[in-house]
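Not every chain is included here, but those present sit where they belong.
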């Protein structure tokens, strides 16, 4: 024993770290949904030493994870037989299909904690919470702020709402993914309401930048000049800088935040607002601007393509031509 | 001469600095309009060594400047007999009254540069530029971003549009006021269009924060929690942090940016947009929210009082009571 200790000392490993490492290896973690976000998040969990089993609808996405050391499940039910399940699916439809309608919850052991990172409707969160509770499963709503590169760096802002004991249990996992974990109380839907409100604000910021930029262009100021000014002074923050750059460069593909997903989120915010009788006049404007962008062919573009709508409304081209 | 040089060396003063200092003392600068902003700006010019003569409608505001070493003019025409005139008046009405209708321009020497820092309408800027040109006066539009505390620290963002030679001449003065000077070309109205667009974006940011915050409050998340989250992550920039703090604390007086002035600026942005046929749907919403705030008694409040409008629309109180 002494000898063992001295070897550890020689190797510069302390007992605490070793124990934590072993705990991680013993913790079996499932991860469902390996899009750009999910893949980056699951990779970090593997890298942190967790025993991770992944599943994804299309198998291609699982290869990278397998190469990092994750187990790959052929069916979702084989990915959920651990202590914790993460899921990062695209929208209400996917979550309903994979989690609810498939009967997956019936295959999970009581006590399992399901951490749902998806941006989904309040209505679905409530239904999920209920269905988990019925089966003795824990449900933690944990939507995240951050793009894939932020996820890859383990620097997400992770919201977390659910039973305190469940959050405590999975806290080390969330810490792997996050620069900061933001507890939102024990009602899961709160985390989702905050996520929808945040995404609404992102779209509002982009629309305001689009309208302001077209106004100043009409007076002869280039989009690049205007956006450099406002995004390094009053609005020196990630949202304005990221989307502003795309606007200044008129580069709307490939999408960072796909415009149709932005519309989906604004509509989910409107639904959430409707359920609680909260008028949100800006949301109505955003919905229509996004719809107008889609009608004009922005299906595959980034949210910053809202700039195209503002420019078209003002018929900005006629000025540039003359 | 050698002796003189060695004294300077002993005193650790170099020739360049001395020359610059003398140049400043020789440059006669007028400053009209000593509100919170103008007072801070003029003080910095005095501190930098310029020979400053100030005028203000109410004399009380001139005392501080006098104590710092400025000359005080009894009438505006005595303040404009230098090389450069700064003016920082509240709105179109004041600028018309003090600068145009008073005949002040006729008392100025040809070649004088007038630096107008006010946030005014495009229409008035065009008229001012024309009236200055007629008389051989130089007009530089130089609206600023920053509150009084930023002005006091000499850290404003100063836009500058006008003839290049005129801007070059007054550049040292602007550098005293600014953390950065943003040249906007030789058409004065461009600087004002950018200023109006920026203020429009500020109001849009506040309205979006107000709506989002009421949505999340309806789901049980406190305004303080929500605003801390978004203003330290996605929107970690001065505008969201400053107004967000006021919202979180429900502290709307005294105003930093008075709500009626915010409405004035949104309406000026709408006017500028109208003149160039630029639809701005968000601006329409902001105008009505601000008007609703005024109708509900926010005359003396800060722009962040838009949060009261959102809360009233959703009848948020009934929830808090129950």
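Lettered A and B in written order, each chain numbered from 1.
Just so we're on the same page, a residue touches a chain if its C-beta (ideal position, glycine included) is under 8 Å from a C-beta of that chain, and two chains touch if they have at least 3 such contacts.
Because the structure is predicted, anything quoted here is derived from the model rather than measured.
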Full complex stoichiometry in copies [only 2 chains shown in place]: 4
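Everything below uses one rule, namely that only the chains that are shown with their structure count from here on.
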Centroid distance [mean C-alpha coordinates] between subunit B and subunit A, Å: 39
In the complex with subunit B, residue positions of subunit A that touch it: 122, 145, 157, 159, 180, 182, 184-185, 187, 189-190, 193-194, 196-198, 200-202, 204-205, 207-209, 211-216, 218-221, 225-226, 229-230, 233-240, 269, 272-273, 276-283, 285, 288-289, 310, 313-315
